[in-house]
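Every protein chain except one is present and positioned as in the full complex.
== subunit A ==
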Amino acid sequence: MIELKNVTRRFGQTVAVDHIDLTVETGEVCVLVGSSGCGKSTTLRMINRLLPTSSGEIQVDGEDIAGMDLQRLRLNMGYAIQGTGLFPHWTVARNIALVPRLLKWPKARIQARVSELLEMLDMDPARFAGAYPQQLSGGQAQRVGVARALAADPNILLMDEPFGALDAITRENLQLEMLRLQRQLKKTTVFVTHDIDEALRLATRIAVMDQGRIIQHDTPENILRRPASDFVENLVGRQDRGLKLMALRPVRDLMTPHDKPHPAEPGADGLKEDDSLRLALSVMLWQDLQQVAVFDHLGNETGVLLRQRLIEGGV
């Protein structure tokens, strides 16, 4: 658990972060979102003390970080940033092994961990372990950046616009990967972004920041349904909210289940239970369907989603 209590950060005369209170519960993903200069990165960098606070207190699991040994604090916090910050003179394997080496893990354990992480991120260890960062694509480099942050299995993950420099398709892939990882790993995560869609997709709770203050701290659904101010309402897109809400809910929520799942006919078209309602609507509109079959991850048909139901109950 991370708690910020009345934290302020000034740069000379400017107040970058203005008396904020924020609690990130264990295992949740807190996304700080706002336009550039709103203080979100500054807030993140105070948590691992890359920047000192001007006043206020930050606690990690109840302990004031100001009194903690700097190395111990940071080695227990994975850190991934925009542009990856990978060391260009080290191989992928050595980059990932950075924190385990600092923690003096035995060699065999480090090697096993590097392979495990590469596989977890869908990169072939045989091909990538010995490669250098410049030999990777932007998406691959960012995966390695995430692997490096996760290497020593830290309790906390700090991510500063990690996908900011990637193209839209790669970014979406990595966001999905991030969701998948988070379901397995349940790291207490603070994630900074300026992209509200990224925030809505990844967050357990979103903290909307403006001019150094937290305007609203709530679940994605509540941010969409009950924006606390005009600023938040504009940020989420006043008229786009219906579709954004649908994007938050899985098909499973509204489908009419079969009494007994049965195997799908070969070549049958349909949706997966985890697909969003927004996707379902898109499919129905495009193919002009009144209902769509829903499959589970094994490929069995478990139910159908009716267009009527979706229109009435989707938002």
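Remarks
Keep in mind that, in the parts below, a contact is a pair of C-beta atoms (placed from the backbone, for glycine too) under 8 Å apart; a residue touches a chain by one contact, two chains touch by 3 or more; residues count from 1.
As a convention for this text, contacts and distances are computed from a predicted model.
When the unshown chain is looked up in UniProt, the name that turns up among "ABC transporter permease", "Aspartate carbamoyltransferase", "Glucose-1-phosphate adenylyltransferase" or "phosphoenolpyruvate--glycerone phosphotransferase" is "ABC transporter permease". Among A:Asn6, A:Ser55 or A:Gln135, the one in contact with the hidden chain is A:Gln135.
Checked against the full complex, the one of A:Gly83, A:Pro125, A:Gly139 or A:Gly314 touching the unshown chain is A:Gly83. Although one chain is not shown, part of subunit A still touches it, namely residues 48, 50, 70-71, 73-75, 77, 79, 81-89, 98-99, 102, 132-135, 145, 148-149, 158.
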